[in-house]
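Input: a single structure, listed below in C-alpha cells.
The other protein chains are all here in position, but one chain of the complex has been omitted.
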Amino acid sequence: MAGSGRLSGRQPVGGGAPDFLGRPGPTAYHRLNPLTKATLATVTAIAAVVLGGLPGPILLTAGAVILPALSARVLSRLLRTALLLALPIAISAFLVNLFFFPGGSQVLLRIGPITATAEGLGFALEILVRILAISGAVTLFYLTTRPGDLTADLERRGINSRAAFVANASVQTVPAMVERAAQITAAQRARGLDTEGSIWRRVRGIVPIVGPVILGSIAEVEERTMALEARGFTRPGRRTLLWTPADSTRQSFARWLLLIALLGLIVVRISAALT
Amino acid sequence: MTELRTDALTHRYVDGDISALDGVDLEITAGERVAIIGQNGSGKTTLVRHLNGLLRPTEGRVTIDGTDASRLTVARLASRVGLVFQDPDRQMFAGSVRSEVEFGPRNLGRSGTALDDAVNVALEASGLGGEDGTNPYDLGQSRRKLLALASVLAMHTPVLVLDEPTTGQDARGVARVRGVIEAVAAEGRTVIAISHDMRFVAETFERVIVMREGRVILDGSASQVFAADAWDALTSTHLEPPLAAVIGQRLKLGSTPTDAALIERLRLHDSG
Partner (left out) sequence: MTITLAGIGYRYAGASKPALIDIDLELGEGEVVGLAGPSEAGKTTLCLVLSGLAPRTVGGQIRGSLTLDGEDVDTWPMHRLSQRIGIAFQNPSTQLSQVTDTVFEEVAFGPMNLGLPRDEVISRTWAALSALRIDALVERDPRRLSGGQQQLVALAGLLAMRPAHLVLDEPTAQLDPAGTQLVGDAIERLAADGASILIAEQKTDLLASICSRLVVLDEGRVALSGPAADVLADPRLDGLGVAAPSPVRLRRAAEAAGANVARLAEAFSGD
C-alpha cells in the first residue's frame, strides 16, 4: 500500500518481464506484423474486385490467400470458415446472376419462366470467385492475428489507447455474447418458450432471447465501466505498453509495395475502361 | 403426481471424453424435498438439465411420471418441471415485474383470471407483491433473483428445480426462499435444489444427494449424509459439513446436521 512500504519492500518473484509476453505465433506467417497482414488482406480484397476476368482473381486467391494459409497451417480452417462466411451471399449472388443476367442469349437451362444463360453463368462465376477471394483474405487475417496484437501495434503507432481498447474489447466480447445467448435461450425454454415448433413461433421467440442479451449486456456495461475506471482507464494520455509486435524495414517496404501495386492496378483498370 | 426417475443416465458433452454424468440411477417421488450438493463440475447442473429436456442422455433414460422424457419437447416438459436458473439476468426481458412473471404461464397456455391469480400468488410468495409495474432492473440483484423464482413459481409445475437459490441473498432473502420451498412442498409438489450452502441444505431438505465426478456418492437424509462417518466422502469432494454437525461431533452428541438438532441433543444430554 502507498506509504506502508509493505508491498514495495517484497522481493518480486521472477523479476523482469515474463518471457511468455509477446508469445510468438506458431508459424512465420503468424509472426508477421499485424499491419502487414492487414495490408495484405485489404489489398487482396480490393484487387480481387478491380482485376478483370476470371483467371486474375483465381490466381490472386491462390497466391495471396491459399499459399499463405498453407504456410500458416490454417488452410482447412480457412476453407471451412471462409466458405461458411461467404455461403449465403455467394449462393444468392450466383443464382441471381445465373438466371437474371440482362442481355444473355445463349440459353443453358429453362425452369418455368426463368432462364439460365451462358453469359449469366460466366458473370455469376466471376462474382462468386471475387466473393470467395474477399472472404478468404479477411478470414486469413482473422485466423492468423490476435485482436490484442493488432490493437497493441496500432497503439504503438499512435492510436488513442482508449479507442484501441474499445476495438479490442468489442471483438473479444463476441464469444462471451454467444455463450450468453445460449444460456438465455436455455432459461427461456425452461419457461416454456417453444424453439422447436413452427416458424411463426420461433420468430415470436426472438424477443425473449434478444431482449436479455441486450439488456444484460447493458447492465454489464455499467459494472465493467466502473471496474475499468477503478483501474485508471480514463486517465488521459498514452498508456505504457508491455509488448508490441515486431516490425521490420523489409515488412514496411513490402507494405508500401503492395499499396503501390494496388494503386497501379486501379490506374491501369480505369484507363483501360476509359479507352 | 410426478415421479422422476433416471436409469443409468450418462451424458458426454460433444467436445469432451469425460462423462459429465456417469451412470446415475435416481428415483424421486412426488412431494420430496431433495438437495443436490457437490463441487463445481460434479455433474449437478448437467443432471438437472436432463430433468426438463434441455440436455438429452447420451446413454440411459430419464422418465417423468412414467413417460420417457426424450419423447417430449422442452416446451412440453416445462409444464411438468420448472427450472429456476442461477443468474436472473440471463432471463429478464420484460419491462415490468408483472409481465416477466406472466411469460412462463402464458407459454403454458394460461390466460384470464387463472393467469392473474397464478401471477399474484407467485409475486406474494416471493415478497414482490406491489412491485407489479416496477422495471426488473430497478430491483436490486437479490430481489431480481426472487423475481426469477416467482416467474417459475407462477407456472405451477409439479416439480420445481432451483439452481443455487440462496447465492447472493441476505438473511431475509434466504428465509423467503426457504418459505417458498416449504409452501410448495406442502402442496405435495416436488422440490429439487442445487446448493452449496450446507446449513441451508440441512435445514430445508429431507434428502441430500452428493455428487462427485458425474456419480452419486451419497444419498440419504441430512442426518445420514452429514454424520461423521460420511465426512471422508464429503471432504473427498471438497465439501464441508454444516457447523452444527461439526460441533455436535466435537461434543460427541451423534449426528446433528441442524442447529435445532444440536441444541436438542445438547439439552437432552444434560438432562439424560
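Chains: A and B, in written order; residue numbering restarts at 1 for each.
Quick note on the criterion: a residue touches a chain if its C-beta (ideal position, glycine included) is under 8 Å from a C-beta of that chain, and two chains touch if they have at least 3 such contacts.
Quick caveat: nothing in here was measured; it's all calculated off a predicted structure.
Of the listed residues B:Gly173, B:Gly214 or B:Pro257, the one in contact with the hidden chain in the full complex is B:Gly173. Annotation: of B:Ser142, B:Thr157 or B:Ser255, B:Ser142 touches the absent chain (contact as defined above). Touching the missing chain, out of A:Val49, A:Ala62 or A:Ala176, is residue A:Ala176.
Mapped onto subunit B, the interface with the missing chain covers residues 39-40, 140-143, 167-173, 196, 198, 238-240, 243-244, 247, 250-251, 259-260, 262-264, 266-267, 269-270. Although one chain is not drawn, its touching partners on subunit A can still be listed: residues 1-4, 6-8, 10, 12-18, 20-21, 146-148, 161, 165, 168-169, 172-173, 176, 220, 222-235, 237-242.
The rule is short, and it goes like this: only the chains that are shown with their structure count from here on.
The centroid of the Cα atoms in subunit A and the matching centroid in subunit B are 43 Å apart.
Only residues 180, 183-184, 186-197, 207-208, 211-212, 215-216, 219-220 of subunit A touch subunit B when the two sit together in their complex.
Those residues of subunit B lying in contact with subunit A across their complex are 49, 52, 54, 73-75, 78-79, 82-83, 85, 87, 89-94, 103-104, 106-108, 137, 151-152, 155.
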